[in-house]
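Have a look at this one before I ask anything.
For this view, one protein chain was removed and the others were kept in their places.
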Amino acid sequence: MSDLKYVGTDSTRIDGLEKITGAATFVDDIDFGPNLLRAEIVESPHAHARIVSIDTSAAEDVPGVVRVVTGKDFPYRFGLYMKDRYIFAQDRVRFVGEQVAAVVARDPKVAKRAAKLVHVEYEELPPIFDPMEAIEGASCLIHPECERVPWFFPEADTNIAHCRKTRKGDVEAGFTEADVVLEDTYRVPRYAHCAIEPHVIVGQQDHSGRLTLWSASQSPHTQRNLFAESLAPLGLTHKDIRVITPYVGGGFGGKAGVTMEIIGAALATAVRGHPVKLRWTREQEFYNTYQRQGLVANLKIGAKSDGTITAIEHALYWDAGAYVEYGANVVNAVGLSATGPYRIPNVKIDSYCIYTNLPPGGPYRGFGYSEFHFGLESHMTRLAGMLGMDAVEFRKKNAIREGDTLAYGAEMNPSGLVEAIDKAAAAIEWGRPEEPLVPGNVVGKGFALMWKAPAMPPNAASAAFLKFNEDGSLNIAVSGMEIGQGYLTAMAQIAAEVLTVPVEKIRVETPDTDRNPYEWQNVGSHVTWGCGNAVKLAAEEAREKIFALVRRAHNACEKEDMLYLEDEKVKCRDNLEFELPLRDFVISGIQMEDGTFRGGPIMGTGMFMPEFTSALSDPETSQGGHPNVHYTVGAAGIVLEIDPATGKMRVRKTALAVDVGKAINPDLVNAQIVGGMVQGLATVLYEDMRFDDKGRMLNPNFTDYKIPTAMDVPDEIVPIIVEVPQPDGPFGARGVGEHTMIPAAPMVANAVEDALGLRITEMPVTAERVALAAQRLRESPS
Amino acid sequence: MPIAHEFDYVKPASLEEAVAILAERPGAQVLAGGTDLVGWLRDEFVEPSVLVDIKGLDGLHGIEFADGILSIGSLTTFTELIESETVRSHAPLLYEMGRTVASTGIRNRATVVGNICSAVPCCDAGPVLLVYDAIVHATGIAGARTIPIREWFVGNKRTVLPPDEIVTGVTIRLPMCGHGAAYVKLGRYRGEDLAQASVAVVSLPGNAYRIAFGAVAATPVRAQRIEAVLEGRELDQSAVDAAKGLVPEETSPITDVRASQEYRELMLPIMLERGLRAAVARRDGEGPEYGTRFI
Partner (left out) sequence: MKTTITLNVNGEEREVDVEPSDTLLDVLRAKIGVKSPKVGCERGDCGSCTVLLDGKSVRSCLVLAIEADGQGVITVEGLARDGANELQEAFVETNAFQCGFCAPGTVLSVSELLAKNPSPTVEEIKESISGNLCRCTGYEPIVEAVLTLTGKGTK
């Protein structure tokens, strides 16, 4: 492994020049000519209501309006894991902003004016916003039963869409054995992804019936699949549907699965022959895509006086929103992993997916792990305090190790968790008191661990196709998405390593489901691992074809295993004279003495699917399956300076150590750490979604949903890469994208406690919340 | 989302022409920097019949200081304000305030006068112009007149200006030699934000004080009772405490999406104290340089 030439180096991003010169094309940048139509959505003003009638006649009469459609035109459901969502609302609306109708017009201004003329009569129904209220009674059944994957367990006649139960050992015995037991409730609000590029889709069904979508998506193949499923009654099959995804301006989970894109697909079928564009406004981006789900977590952990954790009981109540087709799997993933990266013999986890009349929940960078880590890692520091132990030592003592039995019975993968703990603690000089930079301020340090596994169906697959060009350069077609992480570059480095072709000579193509091979979705921090394996296999297949051809055409090196590649040439171990540049034959073949040729264009394909995973297990305990491929683990620390009067916090330093198995491109891993940490800190320091008592979002804009600016980032972020190889990863790599934001929230809460002696159990931990808590503590210390 | 409302656009060459259009065309509205107005058009919060772009008018540009009076033309942007040496040397509080407004791409376009014409309760220019006792100059077909800034704001997004008048500028009389001042703005973070609350303080030789608050009432408000209790007093702890004690009488903060009433009430006395101390220190030739943040 030590003689790697391309993998493990800081290759320059292959998409760099395009992105920095304005050349990179995003969906909204594509020109569709004068026939392009624009759509405007008529939205529900109510959180819960019956649709009594819809009158579209006034809108249809507006000059320039081409078509007005409602739920009657598309009475179809869709969904990734549970088919509970509608293209347009049918008889009921279930959240404020839900799409009820659409106006398609020649001009966006006309569409906007006409949409206001669609008259919808509603009969309001009582809404339900609080998951604890929703779970209490069966008074408000937000949803009927519907088709779903086999590992979801809805509870009949309730608002519980799914409950994941995990049981290991005997928790009661574990708590009896404990010398200290801490129980508390933690609350996490909803959050927004805030990719700067809004969702946009352009759909066109031509007169032959072909449906093409240009989509700002993390999931082109899954989109095609869901479009085909949902629109099957119109006679559309997978072959008829093509999804093209150019560069995507940020995803963070928000562009996974299918949300508004289904509307664009449906509208295209309603205005055949015309391309029709639907671009979400920033407001819609907040209230009608996936939101990160809210959480109320009741957590109880027991430990012996020597610091050994004996039991955990974790009940998680998720505000999953009006439709849970994707969000239910967030709930499921957490239900399996809510122990965190600890060896705990007795485990009881209940993770409830609860319907509410708020916008649909769904995937968000971290997939539920950020949410439960807030409580879990707050708890770990508090328990250490109760035991009189150092919070880092306590974590180290209980940290999970390779081969440990996970809560659901499978084995823990190789892990550099202890190394990560030591390095993160050293980076922030854990235990050393700091002087404030401003007199009167106080300084605290906080620490947190994290882990996360990709949450995917057990058969989520990746594929890659690679072809040589005349000059020995390469084109690689894959269907993961370049959403900023540098995926294209990482794939190029993997192919470069196998084929010895420099990264600058490799072009990696963004997806087109007609031409690029399959990828399930670009989610779960799995593409470097899954698609990386596929690319490696494709490159190896091409290499074997090269070797077979050379053996066939040349007598020089006939023995097996004697050929190898170096510097874009085929060489032979037992014939040092022999060298054949790739460019001489990878397209045109090798000429024989008689003038004939052998070979032809060299291509390679690779397919990868984890063949050891299974989602089938005992519904009461989760024992028996192998739902996760591996966990990526890490540790983070923070030095936080606080003005106790105003609550204002300044992150002086934060360090995050992540075990990535093998950094394909260390610079890009560091970029994930820095960017993810800032996003994580934003969720704890600044952001949260606010709703009024009618379920209307109060801050659907950047004026009042405060994502950080350049002036609101830590003074210093120290990225630390740990590399304990993942045996089934490409060159040992495992994923890192989501993990980097997970430890941020609890480590801030822990640092606030360290500095001020007060514990905040509800996110976000804003200056306002800190100042008010500090004031209360001053008024009534105890 | 496009601007779906249709309107006309005119760019008059003279002030007379501009006020004539405002008088003749019901629903006419003045356009200067447009950073508020264009957003309001998109949201259909305003639906003008015609926009009268005053950026072509002579005489509304620029910052001048003559005869003890600082004049700020109504087309003066926040960038021009911040970059003006005249402002920094004569009315540094305007500089300090301007540095907290939005960010460069907005400051290059947004005007100081537009800020008080939009008259949102959290406008940054409001409290500062209040403590400088600014005079607003307006012109209509009946001619020019002046309006003391204290009479300017009448409610949330409402001023005394009738729709047929144009603000040509604001002036500040500056026999303020040796004054010290401070603008303390509470935002959710250091980057671009609207004020959760703000305090402007001027400290004059002879221990006179002028104080105004923003974002804690329907309009920016001058705190006359606090000024009175401090009048003539050295800023010792008892003076500070007396001033802080009167904050609830001068302000009526509410809970909104930006902050709770409780947090605003907790912060205002702290902000006032920091503002007073900085203003006095600056008056005395000490204190942090203008542009420093106090929170």
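As written, the chains take the letters A and B, and residue 1 is the first residue of each chain.
Keep in mind that, in the parts below, a contact is a pair of C-beta atoms (placed from the backbone, for glycine too) under 8 Å apart; a residue touches a chain by one contact, two chains touch by 3 or more.
Not measured: the values here are computed from a predicted model.
Counting contacts over the entire complex, the absent chain touches A, B.
When the full complex is taken into account, the listed residue touching the unshown chain is A:13, out of A:13, A:274 or A:467. Among A:104, A:320, A:464 or A:668, only A:668 touches the chain left out of the display.
Of the candidate positions B:79, B:207 or B:260, contact with the unshown chain belongs to B:79. Of the options B:5, B:61 or B:244, the residue whose C-beta touches the omitted chain is B:5. Summary of contacts with the chain left out: across B:61, B:109 or B:233, the touching residue is B:109. Although one chain is not displayed, its contacts with chain B can still be listed: residues 1-9, 31, 34-35, 38-39, 41-42, 51, 53, 55, 79, 102-106, 108-109, 191-192.
Looking at chain A, the residues touching the absent chain are 12-13, 15-22, 24-26, 28-29, 31, 109, 193-198, 247-252, 279, 281-282, 482-486, 667-668, 671, 674-679, 701-703, 707-711, 713, 717.
The criterion applied here is as follows: only the chains that are shown with their structure count from here on.
Taking the mean of the C-alpha atoms as each chain's centre, chain A and chain B sit 44 Å apart. Those residues of chain B that touch chain A in the shared complex are 1-4, 103, 186, 188-194, 257-260, 262-263, 266-267, 270, 295.
Residues 108-110, 112-113, 281, 643, 645-646, 648, 685-686, 690, 698-699, 703-704, 706, 708-712, 766-768, 771-772, 775 of chain A are the ones that touch chain B when the two sit in their complex.
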